[in-house]
Each structure stands twice: as C-alpha cells, then as structure tokens.
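Worksheet: one structure, shown below.
Complex shown without one protein chain; remaining protein chains in place.
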Amino acid sequence: MSESISKETVVKVSRLARLSLTPEQAEKMTSQLAGMLEHFRDIDALDLSDVEPMTQPYPLKNVMREDVEAESLDRQEVLDQAPAAESGRFRVPPTIGFDV
Amino acid sequence: MHKLVEIVAGITSGSTTATAVVEEHLARIKAREGEIHAFNLVTAEQARKDAAKIDEDVKAGKVVGALAGVPIALKDNMCTRGVETTCSSKILQGWKPPYDATVVTKLRNAGAVIVGKTNLDEFAMGSSTENSAFGPTKNPLDISRVPGGSSGGSAAAVSAGFVAASLGSDTGGSIRQPAALCGVVGVKPTYGTVSRYGLVAFASSLDQVGPFTSDVRDAATLLEVISGHDPMDSTSIPQPAASLVSVLDQGVKGMRIGRVTDLPEGCEPDVLERLEAAFDAMRNAGATIVDVKLPSLQYCLTAYYLIAPAEASSNLARYDGVRYGNRVDSADLNAMYAATRESGFGEEVKRRIMLGTYALSAGYFDAYYGKALKVRRLISDDFARAYQDVDVILTPTSPSTAFKFGSKTDNPLAMYLCDVFTIPTNLAGHPAMSVPFGVGSDSMPIGIQVLATTMGEQTMFKVAAELERAS
Partner (left out) sequence: MSDNTTLPNGWQLVVGLEVHVELATKTKMFSASTNRFGDEPNTNIDPVTLGLPGALPVLNKHAVELAMRIGLALNCKVQPCTFHRKNYFYPDLPKAYQITQYDHPLNVDGFLMLPGDVRIGIERAHLEEDTGKSTHFGGSSGRIHGSDYSLLDYNRAGVPLVEIVSRPDIRTSEQARQYVAELRAILLAVGASDAKMEEGSMRCDVNVSVHKAGTPFGTRCEIKNVNSIRSVGRAIDYEARRQVDLIESGGTVRQETRHWDDATGRTETLRTKEDADDYRYFLEPDLVPLVPEQSWIDQVRAELPVLPARRRNALAELCGVDKDGESAFVVVERGQDEYVVEVINCGGDPRRSVIYVQQAFAEQGPKPKVPARDLAALTILERDAKVTSTQAKTLLTDLIEAGGGDVVAMAAKRGFEALDTGALEAMVDAAIAAEPGAWQKYCAGEEKALGALVGAIMKSSKGKADGKAVTAILQSKRKK
C-alpha cells in the first residue's frame, strides 16, 4: 500500500473535491488523514488476490423502466430554490481560465 | 399514550381523536424541545390539519390507514415537498424540495401525521449529532450525554415522547446506535427493502431507511408500511413487504442463536454483561446458543471508512451552489464552487469528502477503494458461512452507553469506533435491529443488536420480541 499522505497530495485532492483549504487547514487535514490511513493499513495483511470486489449488497440485474413520459417539475418552483436565476434559467459566474 | 398501535386503535375505535393525540405530543414538544433539540423543524400547523382530516375521515366512516393519526417525525435527510430539508447542513439550509421521498408518500397514504424534521449529524456523518450545523441533540434520559447518531434527533424524539415513531437512516449504524443510546427500538432493514428514493444519499450502497419506535410491535407495524418494491429505486428488491407483526408471538424455541467468539475488543463490561444476559434469556426461551466466528469483522471499520466516504465524495459533489441550496458568491465559477463548499460543509463532512476523493483518485484507487470492496466480500462471505449454522446473531449495538458531549469530538477515529458492531451489517446488506435490554451502571440504556441474513426480518423480529419480553 502507499506511503503516508503528503500535504501536496492533500492540496491536490482538495482541488479535485472543490474544497479550498487554508494552509493551516491543509496541515491539520494531512495529519488527520495520515492517522486514518495508518489505521487502514490493517487490510494490507490480507491476501485479496482471488477475492471478487463486492459492489452491491443485493444481486439484482436488468432493472429498467418503460419509455413513458411523466410531467415536468414546475419551473418556477424549482428556480425559486436556486441561488441565482434569470430568464427561466440558472445563473452562474463565468469561468476564468480554460476549463471547459 | 405512546405506542403507535394503541394510538391507531384508539382513533379508529373512537376512544380518542387524532387531534387530541397530536395536541398531546405537541404539548410534550413544547415542554422539552428547548432543552433536547430533537427537531430542526416542527410542522405543528400542518400536523394539526392532517390530524383534523383523519378525524373527519373516521367520523365519516371512511377506511383509514394503518398509521391513522400517528404522530411521526422524519430525519431531516428525507425529502418533503415544500418543507425545508437540510440534512443539518448549512449548504442545504432553507432548501424546500419540489418532491416527496417514497417513504414520506407511504407514510401519508397510511394516515401518519408528520410532526417535523429531526436533527442529525450533517449529511448523516457521525455518531453523536455533534456534527449538526444547527447544534447537537441532547439525550432525553440525561441531557449531558449524546443521543447517538447520526439519527440522534429521531431517536431522541421517540425517547422523549415527542412522537410515537420516527424514521431514520442507517449507513453504518445511524439508526441502531442512537436507538440503543436513547433506549428505544431501531431497525435497519435489508438493503433494498425500503425505498431510498428521496432519501438524501450519503453512501448509496449502504444507506437504508428504517423505523424508531418505543417497542418491537410498533417497529414491525411501521416497517410493514414503509417496505416494499419501489420502481423509482433501481436497488429496491422486487418483493412485497414481509409480514412482521404476525410473527411476533411465535417465540424462539428451537432457534439457533449465534454468539460471535471473535468480537472486536473495546466493549464496556456492563454492555458485555447485558449481552450474556440476552443469551441466557434466549436459552431460557428454548433457543440454542451456537458459537460462530467472523474473522473479517476486525477489518470492517477500514472497509467502511473507505467505501462510505468514497461514495459520499461523489454523492455530495452536487452541492455546488448552482441549482439549489446556498452559494457563496464569487467572481469566478471555480472560486464560487470552492467558497460555497468550504463554508457550506462542516469539518467531518469535509474530512470524509477528502478521504473518499483520495481513495478514488488515480494511483490510489486499487490500494484503497478497490481493496475495501474485496474486504467487503470477505465480510459478506463470513456472514454467509455463519448463517449456515445459526438463524440470528446477537451482539451489543454499541460498545458503550451514551457518552458525554465533547468526549470524542477531537478524535475522529474514536468516534468511528462507536460503529464497530453496526457497520458489518451495512457492508453485508443484511437486516439488524437494536432492542433495549436493561441499563448500565450509569443507569443509561443498553441495546442488544439482533442480526439476521438478507430478507431475514421475520426471524429477526421473533428474536427481538422475545428479547423485549425478557427485558
């Protein structure tokens, strides 16, 4: 398993998660995550090479619905809950930098 | 009158009215909610209207539902149309969903009177409600102690007599642990039994809705109402709700009850004593106690604290300040995202988002998330082997009775250890419930957990009912 988590990794992960951490927060987060990951090393001792990952507790398959329309939500009711809306649409600030 | 079944009987027979019942409960809320803080929101006016409607229907001789007039509270992570649903998070504060969760619809259809939305650890992440953005809930039995969590508000509301029953959600023990700490019954059904549609997701492959009640019969009654296939939830098991009330008096004679010989350490002696007393009670009632080994149990915490945060990091990414909830304005989109999420989420939620994002990220996936999924399989296989020899397993619900506020908040891992007995069930997708079984030396209640295999609710309820009779 991997070495202990670095502060650089913590900062990179926080960007991925769109959480801005101050340097102090990043420091604290690094030590807390490192502590947890240390604890999680207990599973390193297990030989898991022949074990199938388990992703669903109950084995269902082929759950589908027919292609039948239902009524839309009321646009106004939905936009009333939005932080910002305009002309029947949700409004967001611009993207600075090429990140499309 | 506290018990759900008595309330329904009283209202349908005309010996009381839904209005009288709801007023009685609202009065209790008024008297003690100030110190307990079980609720994020009490919808008294709507509750009165709903109760009046039930009374009209009864008067008119109409057929009323199985929960007619029963005051019920909902954990504040279940969507209620037009009624604020916050998950005890600042990021969702003020959000009024445009739709009802399936369980809410089922409750309404059964005539339940929804009294309010209960407090929780933010996004159901925690074991004490201390992670609520709106302040903790107090344990009604001793307000210096936590009610457990994350469904602490729902447990406290039943324990304090604010409602006859409530719904919680259980991802790693969030129904059973607070039930144990507040001295009420709490059930985590088989994954797929109760629809998750409209339950705000924490960890999708682990979350399950279930009831809190003051006794086992009420729990069976309520679970019958909320169970059953929902086409809106792809993981919903396509089978009708199991009949539970009908099995409660069948006893445990001839049943094989599992005792886990390699139970993780760290349990308080009082709790272990009550567990032994529970085995004695089962033996006295005609069951056989059989030793079982669950060698992978010790790895549950690791598997859980990788899988649940990983799923949560994805489930909570939608809180981005664009479509609903709160936004911190910024000149640029990415700055808005970061500022919104930074100020909207509490410490524990951020910690788990970070942990989960890390566990899923390139270069770490196989070492953490991938491995955790394999450990999950080992645990499931352990249980499968054990259930060849036994019908149910009994363990403590929580390693300790309700602890004092602040005693675990500085150490996330110590808090995580509260879930050591409840987590395995969620990983396996099995049902489990907590039944009050005496008190510890601190006079605080102790819960015994009954575990059964997938769709084993009937067996589980037979044992729970027997435990209750013996307590």
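All chains are identified by letter, namely A and B, in their written order; residue positions are counted from 1 within each chain.
By definition in this document, a residue touches a chain if its C-beta (ideal position, glycine included) is under 8 Å from a C-beta of that chain, and two chains touch if they have at least 3 such contacts.
From a predicted model like this one, the values you see are computed outputs, not experimental measurements.
Student: Quick one: which of B:101, B:163 or B:260 touches the chain that's been left out?
Tutor: The single option touching the absent chain is B:101.
Student: Could you tell me which of B:78, B:163 or B:349 touches the chain that is not displayed?
Tutor: Selected residue, touching the omitted chain: B:78.
Student: One chain is left out of this view; which of B:158, B:226, B:242 or B:310 touches it in the full complex?
Tutor: Candidates B:158, B:226, B:242 or B:310; residue touching the omitted chain: B:310.
Student: Please output the residues of chain B touching the missing chain, sorted low to high.
Tutor: 78-79, 85, 87, 92, 95, 97-99, 101, 196-201, 203-205, 231-235, 310-311, 313-314, 317-318, 320, 322-324, 333-334, 337, 357, 360-362, 365, 369
Student: So which bits of chain A touch the chain we can't see?
Tutor: 16, 18, 55-56, 60-70, 72-73, 75, 78-79, 86-95, 98-100
The working rule: only the chains that are shown with their structure count from here on.
Student: Quick one: chain A and chain B, Cα centre-to-centre, how many Å?
Tutor: The mean C-alpha positions of chain A and chain B differ by 23 Å.
Student: Under the stated contact criterion, what part of chain B meets chain A in this complex?
Tutor: Its residues touching chain A are 95-96, 98-99, 190-192, 205-206, 231, 234-235, 237-238, 298-299, 301-303, 305-306, 313, 317, 320-327, 329-339, 341-342, 345, 350-351, 353-355, 357-358, 361, 363-364, 367-368, 370-378, 380, 412-413, 427-430, 454.
Student: In the complex of these two chains, what residues of chain A are touching chain B?
Tutor: 1-2, 5, 9-10, 13-14, 16-21, 29, 32-33, 35-36, 39-40, 42-43, 46, 48, 51-58, 60, 63, 65, 73-74, 77-78, 81-84, 90, 92-97, 99
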